[in-house]
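Complex shown without one protein chain; remaining protein chains in place.
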Amino acid sequence: MSQLLGIPPQALFGQLLLGLINGSFYALLSLGLAVIFGMLNVVNMAHGALYMVGAFVAWLLLTYAGVGYWGALILAPLVVGLVGLALERTLLRRLYKVDHLYGLLLTFGLALIFEGAFRHHYGVSGQPYPIPDLLKGGTNLGFMYLPTYRGWVVAASLLVCLGTWFAIERTKLGAYLRAATENPTLVQAFGINVPVMVSLTYGFGVALAGLAGVLAAPIYQVSPMMGSNLIIVVFAVVVIGGMGSILGAIVTGLGLGLLEGLTKVFYPEASNIVVFVIMAVVLMVKPAGLFGRER
Amino acid sequence: MKRYAVTAAIAACLLAQAQSAPAHAQGAAYSDGKIKIGILTDLSGQLSDSTGQGSIAAAQMAVEDFGGAINGTPVELIFADHQNKADIGASTARRWYDVDQVDAIIDVPNSAVALAVQQITKEANRVAIFSSPASSDLTGKACTPNGLHWTYDTYALAHVTAEAVVASGLSSWYFLTSDYAFGHALERDTGAVVESQKGKVLGSVRVPANNADFSSFLLQAQASPAKVVALATAGADTQNAIKQAAEFGLGQSGKNIVALLLAISEVHALGLPATQDIMLTTPFYWDMDDGTRAFSKRFFEKRKAMPTFYQAGVYGAVSHYLKAIKAAGTDAAPDVMKTMKATPVNDFMTKNGSVREDGRVLRDMHLFQVKTPAESKAPWDYYKLVRSVPAERAFRPLSESDCPLVKKM
Amino acid sequence: MPEGMRATTARTGTAMLDIADLHGFYGESHVLHGVDIAVRQGEVVTLLGRNGAGKTSTMRAIMGIMGKRTGSIRFQGQELIGMAPHKIPRLGIGYVPEERGIFSSLSVDENLALPPVVKEGGMTVPQIHALFPNLKGRGATQGTRLSGGEQQMLAIGRILRTGAGLILLDEPTEGLAPVIIEQIGVAVRALKQRGFTILLVEQNFRFAATIADRHYVMEEGHVVDMIPNDQLHANMDKLHTYLGV
Amino acid sequence: MTTGHMTGHTGDIILEARGLTMEFKGFVAVKEVNLQVRRGTIHALIGPNGAGKSTVFNLLTKFLTPTRGRILYKGRDITAMKPADVALLGMVRSFQISAVFPHLSVLENVRVALQRPLGTSFHFWKSEETLRDLRGRALELIEAVNLTPWADHLAAELPYGRKRALEIATTLALDPEVMLLDEPLAGMGHEDIEGTAALIKRVSADRTILMVEHNLSVVAHLSDTITVLRRGEILAEGPYEAVSRNPQVMEAYMGTGHA
Partner (left out) sequence: MSLQTRDTLHEGLALRGGSPKVLLTGALLLLAVLAPYALYPVFLMKVLCFALFACAFNLLIGFAGLLSFGHAAFFGGAAYVAAHAVKEWGWTPEAGLLAATAAAGAMGLVFGLLAIRRQGIYFAMITLALSQMIFFLALQLPFTHGEDGIQAVPRGHLFGLFDLSRPLTMYYVVLAIFLGGFALIWRTVHSPFGQVLKAIRENEPRAVSLGYRTDRYKLLAFVLSAALAGLAGGTKALVFQLASLTDVTWQMSGEVVLMTLLGGMGTLLGPVVGAALVVTLESYLASTSLPVPVVIGAIFVVCVLLFRRGIVGELLHRLPGKGKR
């Protein structure tokens, strides 16, 4: 049988590979959201905007400072992380004692401000960001042409995801983080400065978004709206994976990327909706998410 | 007590609103002592780079070129951002007509807003000149005696592109279509022309709206044996599709990419490496002749960018409107409309254009191909002409029109 | 030494921990009503009292992890009220909370390594394993998979690593079987011999009697009595009224 | 309701738990608890920390679902019922932290409990005035717990002890046959304790009360029967005199002998 459900198997492999690429973006973004939610109990609506800021910082560095892709890969997440740190210290911190929903509303407002400001200054057409020379070109895999840069994106984001997972699950610092997620008061009573950890966690979470932004810059136009289109889907990914679950974020990110890829082949009209349908179903059946703990 | 305070607060903000309503002043020749043109445009959204502030600048240039007044009656220009929301556009248009005594609304990118403004203009019996929206419904089933569709429309894009591209020998097509009304219309119209020209449509894929990643669809297009991959998309979708098509080497694999709607500001943003060899249809390119170059140079000095065809269209629309008012000696909409329809359109962009009874402006359209980086000699040197299509072949003939104004035999 | 004398000595500046007129609140519920306690270096002191008497709240007040506090808590002369909660343990106070506070997302080893070392002279992991042999070889197990007694050992063990000189032990025998309680008792006595100062919350006063120097009795949010261990037998009737059913 | 004909302490079994067991992730919080509460008595549940009192309490009121075992109320199996439905049968609980509706007035707090039998709780088109008839009864209940001067204050403005009183008034408004009180004296000062204990005694007339409470002197004074729990199991049961002399209970409270 040379056709599988009307699709040549080779095309199917290609689509699965593409799904994996998108999935690794989802994973990177939802990982940041999950880390933040686990520690701060805040649904960070500004995550998409900060992803966009990451891409813009890379573009600004290139345009005005002559700093290329590799430099931006380090600097942009750092800048975004610092922005996040400042936001947490000055704004978010005031809301921990009130309903978590206010955190959601605050970050929603922040997202509007970031997107609006960049749109005001740089327009919406988007700015071009070249693929770095080292990663230009591609390889013909037989069933598809794989641009080298896309390969790099998968590798880099998987590396970062696994690195983050390792840091959280296998290091001392990660142990602090897990413990503080479970019982911040007790961790505080052991002499660990939990408020600083919370700030750093937020900074780290949004730095991951910034990194994703840099990785995305050469693929998509660097545009003020690039985050808001993506964020709700990523949101859904985190909810499906289980709010606050690290592994859940990574696995569901990749899984939904694949699933969405398949939908694009078989029924592209539904590919926008498929993630939300799954989210609704998962929430009904397993409200804590596939990998989440009941909190 | 508290209620008074709240009442006062509400009253205060409502009054602030009211103050923007000027008293009705009675002018001599023209209705309220001035000629007021409203540029309703997109200052913050998807289309703000290709229209937006540039449209306003173009309108100002047109007013200045006209001397700023007609027979001593000043011409006033106001503008507003419709935020791509039909209701905001509609309420702005209503307020302009009802309260601010605006005589004409010009520009209106975004078909949904334009269709709403078309209705309101008819009810208010004023003039609307649509230089930026695409939907050919504006002179089709939604046509009114008060609206002109100035620059282009989906029908023309489809026909000119399909005809010119098939004529240049590329006859097998594959569509990448935005999954909403605009995309559907473009694909349907273009496909029909391709087939009428003995070309073949080998397939199409519907791309969900706001989908940043096109790789999956591009891969499906690549797998098709078609020679032409046509992008029936707009705005950010087109940009991302083009950028990713370059990344996946669609051009190298022998596909010709045709963008059915692409403005020069977008080509500029994407850069030549990504856009080279793409074919596109436009009624205007800055580097066509001395006239276009002269206008564009002035425009560039103001905006630091070359004008898009939308913005050039705004200039033409404002000029033609002012000319008609002057000729008619009144700003009453029926007379002005009549005069505009009777007057041929001639400016740097339009040669021997005409306005049809359904409100359609007929002009020549041109198929261009984007230059390679090597071919480009200077900044903004982006296009080379492939072929021009004369006005009468570019636009929908009246015989096919479903405009109620057009009497069928 | 007569009861009064001891209390005075404790109050006259040699106290390691000196709590005076401590009031504490959870939201609007006023749980501590003027607590006075003094603990000297090297002492083991218990807080006895029924459920809800304010023993655990006193511990939490010392650690700075309850809502509002007024009065004074001095540790080695330093005032703790108003100090950032994470700085308090760094002065050398280790806290073993009620219900042990073992983290389920951490392995036994990670739980053991979690509290940062705050002073020199803490016990090494082999030493802790020697004290609590049950913990040996269980390093990779999820913390909460241990039995209740083992969790208690882990909770105490992890504090010993930090080098804290004063240890707050909140009901280490709660819900444990007698044979396990015995093991915990052996360990606590060993700690005492090593010179640790211990403030112990207990309902189980027979357990407390085997290790403590003095006993404070709390009722309804304040201290109602102080009984030196050697006078326990003489005060059994009083104790029964305080603690018995 | 049906409390009128009840006669003192000789009643039958109104609430019963059979083999009640609750496991949390491998940890057994409540093990094979068999409990019988006689109609018309005050029954106290005591035990050291971590004995599982609160868990038993939440199981009986259906805020938790038992892993095993059955709960019978007036001979009827209520194990699978929802908490709200249990309340409708006449068994109403209070909470450890004061459970009032802070931004409703004291009167409204009580009235919310009174209005359900009217059957208009879903009537969003009816006026609040239709609840006027309930005022008299509400004020009576408020009077009964000495809150009359506070009747038109928001519950949030009450001092802590008064909130507990309001909570009891609200519970009484349902005229429950069984009241389950979860640490009704927790967090109270001396002054409030006596008053509240007296209140509990007063409202216990013609009712069954099951309570979890730490204040043993109050428990000793009020209760007809005391059940002592330890480590999720029943250690002893009986009147105060018997329970307090039980060596196992003494051990549970005073500790095991010298190690």
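Letters A, B, C and D mark the chains in the order given here, with residues in each chain numbered from 1 onward.
Here is the rule we go by: a contact is a pair of C-beta atoms (placed from the backbone, for glycine too) under 8 Å apart; a residue touches a chain by one contact, two chains touch by 3 or more.
Computed from a prediction, not measured in an experiment: that's the story for all the values here.
Considering the entire complex, the omitted chain makes contact with A, B, D. Looking at A:E88, A:E115, A:E182 or A:E260, the residue that reaches the missing chain in the full complex is A:E115.
Contact with the undisplayed chain is limited, among B:A116, B:L148 or B:C403, to B:A116.
Although one chain is not shown, part of subunit D still touches it, namely residues 61, 63, 82-85, 87-88, 92-95, 99-105, 107-108, 111-113, 115-116, 118, 120-128, 130-131, 135, 151-154, 156-157, 170, 174. Across the interface with the omitted chain, subunit A contributes residues 43, 91, 94-95, 98-102, 104-106, 108-117, 119-120, 232, 235-236, 239, 243, 269, 272-273, 276-277, 279-280, 283-284, 287. Touching the omitted chain from subunit B are residues 1-7, 9-11, 13-18, 21, 43-44, 78-88, 90-92, 94-95, 98-99, 111-112, 115-116, 118-119, 123, 135, 137, 142, 179-182, 184, 208-209.
FYI, only the chains that are shown with their structure count from here on.
Each of C-D and A-C has its own count of C-beta contacts, and the greater count is at C-D. With centres defined by CA atoms alone, the chain at the far end from subunit C is B. Ranked by how close its mean Cα position lies to the mean of all protein Cα atoms, the top chain is A. If each chain is reduced to the centroid of its CA atoms, subunit B and subunit D end up 73 Å from each other. Chain geometry summary: the mean Cα position of subunit B and that of subunit C are 77 Å apart. Judged by the touch criterion defined above, the protein chains link up one after another in an open path, with no loop closing it. Remark: subunit A residues 172, 175-176, 178-179, 181-183, 185-194 touch subunit C in the complex. The touching residues of subunit C, counted against subunit A in their complex, run 63-65, 84-90, 95, 97, 101, 103-106, 110, 113-116, 118, 162. Note for the complex: subunit D touches subunit C at residues 25-26, 46, 48-51, 97, 160, 183, 186-187, 189-190, 193, 214-216, 220, 226, 228, 231, 240, 243-244, 246, 249-251, 253-259.
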